[in-house]
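Every protein chain except one is present and positioned as in the full complex.
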Amino acid sequence: AVPAGTPAGVRAMPAARRLAKEAGIDLGKIRGSGPGGVITVSDVKKAQEERQVGKGEAR
Amino acid sequence: MSGVQGYDAVVVGSGPGGYVAALRLAQLGRRTALVERDRLGGECTNYACIPSKALLHVAKIIDYAERAAKYGLRMRVESIDVDALRKWRDGVVNSLSGGIKYLCDNYGVEVLQGEARLRGGREVEVRSSGGDSKQLRASSVILATGSTPIQLRGIEQDGELVVGSREAMQLRRIPGRLLIIGGGVVGLEAATLYSRLGSEVTIVEMMPQLLPGADQEVARYIERTLKQRGVKIMTNSKLDKLEKRSGAAVATVVTQGGSTTVEADEVLVAVGRRPSSEGLALIGLEMDERGHVKVDAGMRTNVPGVYAVGDLVGPPYLAHKAMKQGKVAAENVAGLRSEFDSLVPSVIYSDPEIAFVGLTEEEARARGQVVVGRFPLSASGRARTMDETEGFVKVIADAADGRILGIHMVGYGVSELAAEAAMSMEFMATLEDVEAVIHPHPTLSEALMEAVEAARKRSVHIFQK
Partner (left out) sequence: MSGVQGYDAVVVGSGPGGYVAALRLAQLGRRTALVERDRLGGECTNYACIPSKALLHVAKIIDYAERAAKYGLRMRVESIDVDALRKWRDGVVNSLSGGIKYLCDNYGVEVLQGEARLRGGREVEVRSSGGDSKQLRASSVILATGSTPIQLRGIEQDGELVVGSREAMQLRRIPGRLLIIGGGVVGLEAATLYSRLGSEVTIVEMMPQLLPGADQEVARYIERTLKQRGVKIMTNSKLDKLEKRSGAAVATVVTQGGSTTVEADEVLVAVGRRPSSEGLALIGLEMDERGHVKVDAGMRTNVPGVYAVGDLVGPPYLAHKAMKQGKVAAENVAGLRSEFDSLVPSVIYSDPEIAFVGLTEEEARARGQVVVGRFPLSASGRARTMDETEGFVKVIADAADGRILGIHMVGYGVSELAAEAAMSMEFMATLEDVEAVIHPHPTLSEALMEAVEAARKRSVHIFQK
């Protein structure tokens, strides 16, 4: 059923939940751009890119 | 003349825009008056949305009956008692108009019967049919005066031989031959209704397609289907002249090929509507060139304290758009922050029905790379069990990120799928998001999911290479 595994209070679309789970991204740390702050898959993709950029800079 | 009465808000016009605004205002504790010169509920409840759907429902029952032999039901429509049908129709309309009165009474909205005239920003004069008049003063005024049918130049509507949508939906009689000028929503619903009731129907449409502005594939599909059912359709055609000859109308129609005459026992003029905004310029309201009152996202006009909603402020001319705008205006009047920024789905109760939301395929392709998924209702189990296999669902999405851009449907029952389509877009859903939603079996709604899967080349219920 829905949000097993989604942190309490976090709302995310199905595709966003799947991608976050696969990429090991914590939905609780993403700000959603969908209605009422729902996290969309593009929000997760953006977080994924930022994380990669962040890693690059750290190196 | 009685003294000036003060209100927090006065709403002019009790159609879906106005009555909803007034009720929401009362819910928010505002002292509210609702002024209506005709019947509570406006065009929609009394002459348009509701009576048309009631009559179309009965027309559909005739269709079921006519096909029932196929299922082993020996049944016959012996006759149609137009008086009884009209009486039932009236009952439905009256109960809903009465329901609005009940809600106004209970929520404490004061209903004033009469013609409202704005005198300066927030003063409203109400003149009853009896001739006496009242002066109202309010902190805010919401205008919801709706729209009226466009008349064709040089064609007199006598309400008998040449009629408008109101008369058509009153069902005064079933004409032998009905000529419909205009292949928009009203024309298609009237064609569906009267052809079912036994009229020979001809539609004349000026543009190259029915439902100008709608997705072309949808428009072509409904054109073909109506033709198969015996409705004559002339697109790229224009009514040139209308003569009365011994009780019948003789129309001269100019087509691409030349000019033809069409004889009819009734002519329905359904060429569109225009805003009921006469006199509003007097108080300094800004309007567009077609007479729509200009508003911002909060439904505010340029005159402080004056709001406008519904058909009056522009297309789409749809009741649910008017209702939403009525709520937004009321909330802003009451000091809440509210904006009208939702997608407006369209629903047309032809048979098969039509429903859509978002961009057409043409519009979407003009903007960028898209993927398109189609699912025919002939492949739907639910459609088969109801012997209603005409039509399809089409989903258009952004090729790059899968965001849904538009959903277009033709078919039995698709009116009830429009809310889900609108919800998916309101949530900015991607194809994958919708695919994740389990759609119950067997339902027509599965076709929406299958079209979404088809756009990803993975519908299992149609063969895709």
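Annotations for the structure displayed:
For clarity, chains are labelled A and B in written order, and residue numbers in each chain start from 1.
The definition used in the following text is that a residue touches a chain if its C-beta (ideal position, glycine included) is under 8 Å from a C-beta of that chain, and two chains touch if they have at least 3 such contacts.
Bear in mind the structure is a predicted one, so any value in this text is a computation, not a measurement.
Within the complete assembly, B:449 is the residue of B:33, B:124, B:431 or B:449 that touches the hidden chain. If you put the hidden chain back, the residue from B:299, B:347 or B:410 that touches it is B:347. Of the listed residues B:72, B:131 or B:257, the one in contact with the hidden chain in the full complex is B:72.
Listed here are the chain A residues that touch the chain not shown: 1-4, 6, 9, 11-14, 18, 22, 35-36, 38.
Not every partner is drawn; the one left out touches chain B at residues 16, 20, 23-24, 27, 44-45, 49-50, 53-54, 56-58, 61-62, 64-65, 68-88, 92, 95-96, 99, 102-103, 106-107, 318-321, 323-324, 327, 342-347, 355, 379, 381-382, 384-387, 413, 415-420, 422-424, 426-427, 429, 433-434, 436-446, 448-449, 457-458, 460-463.
Here is the rule we go by: only the chains that are shown with their structure count from here on.
Between chain A and chain B, the centres computed from C-alpha atoms are 40 Å apart.
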